[in-house]
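Partial complex: the chains shown occupy the same locations as in the complete assembly.
Order of writing sets the labels: A and B. Residues in every chain begin at 1.
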């Protein structure tokens, strides 16, 4: 799985019929930069993920990709390859708390 | 899923028999560059995707990859790994509209 920050959302009226009812979030994968004070830095790509947990902008989410994403979708026949499976509360690196949701 | 801009199309006469009837689009994956005024920038790769939604050149589409792409194909036995599942109308980042289809 990867960590990603929710940056926005997306609307597509013309879409595959099995995608109806899904909420699309635009997210940015995150990398933990241990060399530089153990902070998050944005990854090199942008993903669109389906969310049913109610993640909001700015939150950090756990995203599953590939065929396993279908197991996390509300409709198992949805052609999805990236789904939010958790909203992150804390990320701990050793004794340091890297992230704590507000 | 990823966002991609339709750049062109492709013809292959000699092909796998299960690919007959598919329309191939050449697309460029997009990255949202939040550091630089929240605009799209082209990704580092080029993909060929199958489209049955009628996406046209210049439009931004939502592309599913991997085994889930087969669920979005007209023929479930088509050996495809990337299919258009939506034509994007708007992308919102917070209160800012990054993209609005014309």
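The rule is short, and it goes like this: a residue touches a chain if its C-beta (ideal position, glycine included) is under 8 Å from a C-beta of that chain, and two chains touch if they have at least 3 such contacts.
Owing to the predicted nature of the structure, the values given are computational and were not obtained by experimental measurement.
Novice: Total subunits of the complete complex, with 2 given?
Specialist: Per the structure file, the complete homomer consists of 5 copies.
Here is the rule we go by: only the chains that are shown with their structure count from here on.
Novice: In whole angstrom, how far does the Cα centroid of subunit A sit from the Cα centroid of subunit B?
Specialist: 20
Novice: Could you please specify the touching residues of subunit B with respect to subunit A in the complex?
Specialist: Answer in residue numbers: 1-3, 29-32, 34-35, 43-44, 53-54, 62, 64-69, 71-72, 83, 85-94, 98.
Novice: With touch defined as at the start, can you tell me which subunit A residues reach subunit B in the complex?
Specialist: Residue list for subunit A touching subunit B: 7-16, 18-19, 24, 26, 28, 42, 44-49, 57, 66-67, 69-70, 77-82.
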